[in-house]
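The structure that follows is given in the form of structure tokens.
Heads up, one of the protein chains got dropped from this complex, but the rest are sitting where they should.
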Amino acid sequence: MKAGFVRGALVAALLLAGSAAGPAALAAGPTLDPARSGPCVEDPKVMRRSHMDFLKHDRDDTVRRGIRGVKHSLSACVDCHASKADGRVLGSDRHFCQGCHAFAAVKLDCFDCHASTARTAPAATAAASVPGAAR
Amino acid sequence: MSALASSSSARRAFWMLLAAGSLVLAVALGAAHYMEEHGHAVTGMNNQVVWGLPHVFAIFLIVAASGALNVASVGSVFGETAYKPLAPLSVLTTVALLAGGLMVLVLDLGRPERLVVAATHYNFRSIFAWNMILYNGLFAICALYLWSLLERRMGALTGTVGLAAFAWRIILTTGTGSIFGFLVSRQAYASGVIAPLFIALSLAWGLAAFYLAQCGLARLAGQEAWDEALHARVRRLLGIFVIAALYFVVVHHMTNLYWAKQAAFERFILVSGTPYPALLWGGYVVLGTAVPLLLLFHPRLSGPRATAAASVLVSLGALAFLYVFIIGGQAWPLEIFPGYEASSSFHDGRVDGYSPSLPEFLLGLGGLAASFLIGLAGARALPILAPPKVAMPAAAPAK
Partner (left out) sequence: MNPVDKRRREFLGSAAGFAGAMIAPGVFLYDYANAGVSDGASRPRSPAEPASASVRWGMLIDTTKCASGCRECVDACNRENGLPGTTRSTDSQWIRKVDLKDLRTGKALSVPVMCQHCAEPPCVDVCPTGASFKRADGIVLVDRHTCIGCRYCMMACPYKARSFVHEPTTGQKPDVPRGKGCVESCTLCVHKVDRGGTPSCVEACSAAGHGAIVFGDLNDPQSEIAKRIREVATAQLRADLRTDNGVRYQGIPG
């Protein structure tokens, strides 16, 4: 009960923090590197809450039925949200995926198998894929 | 009060055994964690021998589990009243062995944390998926069976549940055998004899395991383990099962030898490959079959001690047999290009070496420990132990 409440409060805090646009309001949430381009495929509020369900739904379309270029594709997430510095979504708490998952204390295991580096990575550091960084 | 808590020395022994078993189990869980963390690279398994020592232990426990139910079915299905007092322990042994075996099987998965996936995604063409249903069903049936045996008001159900349990365990062992029997592409396994072979093996291994459980628990409780007449019957039964198992093993190899196609594989398993022929002949045939038969049937040797020794040897022989069957069967290369000699970077056309590593051995031992603990705790918690004198169910210790 209690743990559930704490988790709920954290998520609420995160949502609040994220929905306010200004960087000052983010102080309560994780400080993340900004996305590389354009608006997200869904409203960020919806995305924060439901990205895993979207990903799960579309992954079956791709893996099982061979539909490519789905709207919610993990590699597209990575391409857009990878850090401008090293082209990755993992590595520190400023990196998009790792930072938010660390803040929300939710285990992130996508990148045990999936590439965590953007396709369009800056060549300098992107090649180094750090083992175990996802933990 | 349980018979295991009847005296202070019995209580002390119980807790010490519990502690010892828990220690082995804890070490095994540690080993499994280590294997999961580093991947199966730290085991002896590889892309040729994909099932290693953990499967040897797991299959032994699962096959023995279904056989251990036999004593109960002889009692309630075939109306042999002499066996009836032994029925609860027989059911408990089944549950304990099955749980231990499944634990090893699950912890040896590449992704044990995805057990939920296995429980929610079923491919009904897979004999493996069917087995998961069969294993879970056996737990349920055993629970019901045990209840009907221990609760007098449920007694009327015993016959029906006993029959269900009997049918279920035959199907289950057929299923376990079919895991291998359906592998048409593998010379070692594709055979219709495998399912009956596994049933025969299960009878022998299960009775041996049950015998040891009964002796151990009775000793712990300071009771006489066996009524003399009953012991004589169990002893004979074990002997017959051991012979039946040997018969099917011989039939399996004979039918293989008859096929020219299989000759090279049979040579490998029976004569030339190391260490498989040594394990098969020395481990299974001599130590696991011939010596136990001598102990069981020689008029001078036979007695409860000799039967216990025979049971231990039958179990060790079982592990040797399964090592040869599972690992030896995989070590032999697949014949993808009949009529050609093949070689590649991927072990084509080459017998593969497999040497088990410590963690996987410990995991296997952990399965035995888990079974041991469940049996021990179950015998303490439930009024399981047969009263020393048979045919006096009323003497069962009051709760």
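By letter and in written order, the chains are A and B; residue numbering begins at 1 in each of them.
By definition in this document, a residue touches a chain if its C-beta (ideal position, glycine included) is under 8 Å from a C-beta of that chain, and two chains touch if they have at least 3 such contacts.
These numbers were taken from a predicted model, which means no experiment stands behind them.
Within the full complex, the residue among B:6, B:22 or B:46 touching the omitted chain is B:46.
Here the missing chain is touched by one residue of B:5, B:26 or B:115, and it is B:115. Interface residues of subunit B facing the missing partner chain: 36, 38-41, 45-48, 50-51, 109-112, 114-115, 117-118, 121-123, 125-129, 132, 179, 182-186, 330, 334, 336-348, 352. One chain of the complex is left out; on subunit A, the residues touching it are 59, 61, 63-69, 75, 78-79, 112-115, 117, 119, 129-132.
Operating definition for what follows: only the chains that are shown with their structure count from here on.
Measuring from the averaged C-alpha position of subunit A to that of subunit B gives a distance of 47 Å.
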